[in-house]
Each structure stands twice: as C-alpha cells, then as structure tokens.
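The complex appears here without one of its protein chains, the remainder shown in place.
Then we have chain A:
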Amino acid sequence: MYIFPKDLYVDVRIEESFDTKISFKKKCLIEQKIRKNTGAFIRVFDGKRWYYSSISEVDLVQEQIDKLAQMATPNPHILEHPVVQKFEVNQTSKLNYANEPITNLSVLRKRNLLESRLELLDDPIIVNHTSFYVDNRTVKQIYTSKGTEVIFDKQTCGIRMSFDIAYGESKDQVSVSKGFDTFEALEMTEEYFRNEIQKTIEFVKNAVPVVGGEYTVLLSPMATGVFTHESFGHKSESDFMVGDETMQAEWTIGKSVANEIVTIVDDGNILGNGFVPFDDEGTEGKKTMIITDGILTGRLHSTQTAALLQEDLTGNARAMNFEFEPIVRMTTTYLEKGDRPLKEIISEIDKGIFVDTIIHGSGLSTFTLAPSRAYMIENGKISQPVRISVVTGNVFETLSEVDAVSSEFEFLGFVGGGCGKMEQWPLPVGFGGPYTKVRKLNVQ
C-alpha cells in the first residue's frame, strides 16, 4: 500500500471517525451536528529517535513518510533493534460494528431518545438543564513496514444530563451520564437516569458539610472504578518505569502490594469505552492481570516499554486521536469482585462514609476522589447525606487497608469526560468494580 523507505521502521495509522452531537437546553434543541473526519498519524524510527507527523489529508501519507524519512538516519540494522523486533505483526480485520453501525441510525431516532429523557428533569428545584447525546464510530487502519495490516472499529454512544439545582441556600450543578457501545443498550436507561436524578435532588436538599477526619469508607462500583484507575492503574503504566532503576526495584513482579482480596485487571477486549481490539501500534488487545490476590503480576506496555523492560506486549499503546502518538494508557481497568454481599459489609460499619458518585479523581503517591454524592454510615446503615471536598489516601497503605469487596459488581461507561495523561485528554477508558470497604481514609 505504501512504499516504506529502506533501513527505517515505519507505521501509519489512518482514522476515519463519525460523530453525532445533539444538545438540548431545557426542552429547546440548541445543537445537532454530524462530524465526519479523517486523519493519519505517521511514525518513522531509525533506532535512535522517532519522527512523527499528524495530517488531515490521507492522500499525503506517502509524502509525509518520505519527509520524515529525510529527517531520520537510515539504519541497516533497524530490524535487529529490540523495539522493532518486539512489534507484533498482525494481518486481519475486526470490524465488530460493520453490520449495525451507529452511523446507520437516523439522527431523528437519536434526538427522540434524548428528548424523551428530558421530562425526568421536571422538578421545581431543577432551575436549568443542558443535556446531550453523543456517539462515535471510528474505523482505524494500521500499516507497518514489518508487515502489519489491520483494520478494526470501535463505537460508543451515550447521554449526559447536566442540571442546576437551587433549593433555598443549597445550590449545585450536577451531571448524570451513561454510555454503551450500542444504541439499544442506551435505550434501556430510563430507570437509571430517573433514579440518579431523584437521588441527586434528595442529596442537595438534605446534605450537610462533613466533619473532616479519618473514616472507614465504603466505595460504590463507580468510586471503586475511579479509585482503581487513579490509585493503581496509572502506576502500572510502565512508561513511568523506563530508565528508572528505583521504580523498577519498587515494582518488582511478585511483590506483595495489596491485601490478598485485591485483584486488579486491565482488559482491552471488554466492549465499551475501553475496547481496544488492537492498540494504536497494531498490537492485539489483551487481558493483563496487574495485581492477583494482592501480588503484583503485571503492568501495561507499549512496544517500546515492553522491549526496554524485557516483558510481554499488553496492547496498551493508545493515542487520543490521529493528532497524537500512542503512549501507555489503560483500556478497561477494574477491581475483581469478591464474595461478600453488600448488605453484610454495610452492617459491620459503625461509623463511616459511603462514597456513591464521583466528580473526578487523581492518583500520585496520594490518590484523591472528589465525591459528588456521599453519605454517612451509622450503626450499619446509610444515613445523612454529606458534602465532601476530597477523600485522600496513600496508594500503598490504602491497597492494604481494603478489607472487604462485594459480590455485587458493575462495569461502567460514561460520556463527556475521560482519562488525562499529560497533553492527551480526554481518552475514553472503561472501569468498574464491586463495592469496596477501606478501613481508613482521610475525608475533608
């Protein structure tokens, strides 16, 4: 397909994307657009340095390959370079959504679905609201000078409803969101949105400021998912370890890093936001056991990091879109469920906090969760709603402080946000988990 220059490694990623966005302000349609874009990202490697180019004219790919090749220094031994040797060679097509793509649905059907949800916001204390429906189908093709030729697709759709509440002196701006990979699944979410909106209204009416301090904290599947992603997911991205002997020693495979009830997985094969049948270097999607029964058993890799750390490929080289190079990112990351019923776990908490929903989280050596809805747990029962700025904990201490995980489990998908890593934000990722009890976290 392309003429690859001699003595260099080259790969080309072509992305064809289709997006719909429909927005309502209160019950008035304010935007409806369909966007179709195509672009390409080209990489050339001479064994010492990479050269990248992002273009929107895919008929200029060959010209860009040649330009980048002129910047590089030909290397007759390029095929023996450990990174180049490590690249998988795949030649296949995985078009999961080719038969019933979301692009074939009428925009009217999508608009009607969103419009039908708006009556859920009819409440006297909801003083304003903006809601949108979005979908995306992206078809990617990857061609490499080692022989990879793959074509695959991904699609997502979702609704996000943002609403302003004014109840006396209590005011809040809140969002409720849900995303799936098929429109049919999204059509089944009326009860979900109804419940979430009602819970939020009751929360704003009744929430009081929390008394800051250390508490036993019960995390919902959403909070567990964000906690897992932020606290440990980012630390398993191995680009942070390359060239860093301290980190490599700290993160030795086989080391005990958590309570034995903790198992954390990253899996690119799960449909939804984190679905990565091939990553953006053409490596096939894989399931990686990051922590198994409290023991560090794996980490996430691009081809470069896998080669440098002499480990197996995991299919985690992802780019936000055709404007960026692939870097190590999560796909769908979750904490495995346990075998204890939620009721039983709550009943053993005398005084604690239940974190139900999350605005955002972050993860360095200290991780943070900024709750949207949280409640006191008193004498084994969920009670008073409380406003919390932030829940924090040391990552390692917290993983050891996890002392119960429920048998109830959810995978979660949302629209209108994503994971950020340096300049690449937002990248859609999947996450999930059970209800998780942590013995001690700082709540402010």
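Note that in this section a residue touches a chain if its C-beta (ideal position, glycine included) is under 8 Å from a C-beta of that chain, and two chains touch if they have at least 3 such contacts; residues count from 1.
Definition applied: contacts and distances are computed from a predicted model.
**Student:** For the chain not present in this complex, what protein name does its UniProt entry give, out of "Diacetylchitobiose uptake system ATP-binding protein MsiK", "Acyl-CoA dehydrogenase family protein", "ABC transporter permease" or "Metalloprotease TldD/E C-terminal domain-containing protein"?
**Tutor:** According to UniProt, the chain not displayed is called "Metalloprotease TldD/E C-terminal domain-containing protein".
**Student:** Of A:250, A:293, A:348 or A:408, which residue touches the hidden chain?
**Tutor:** Spelled out, the listed residue whose C-beta touches the missing chain is A:250.
**Student:** Using the definition of touch stated at the top, determine which of A:57, A:80 or A:122 touches the missing chain.
**Tutor:** A:57
**Student:** If the missing chain were put back, which residues of chain A would it touch?
**Tutor:** Looking at chain A, the ones touching the missing chain are residues 21, 23, 28-33, 35-39, 49-57, 71, 127-128, 164-166, 169-173, 204, 209, 212, 234-235, 240, 242-247, 250-251, 323, 325, 359-362, 364-370, 387-390, 392, 422-423, 442, 444.
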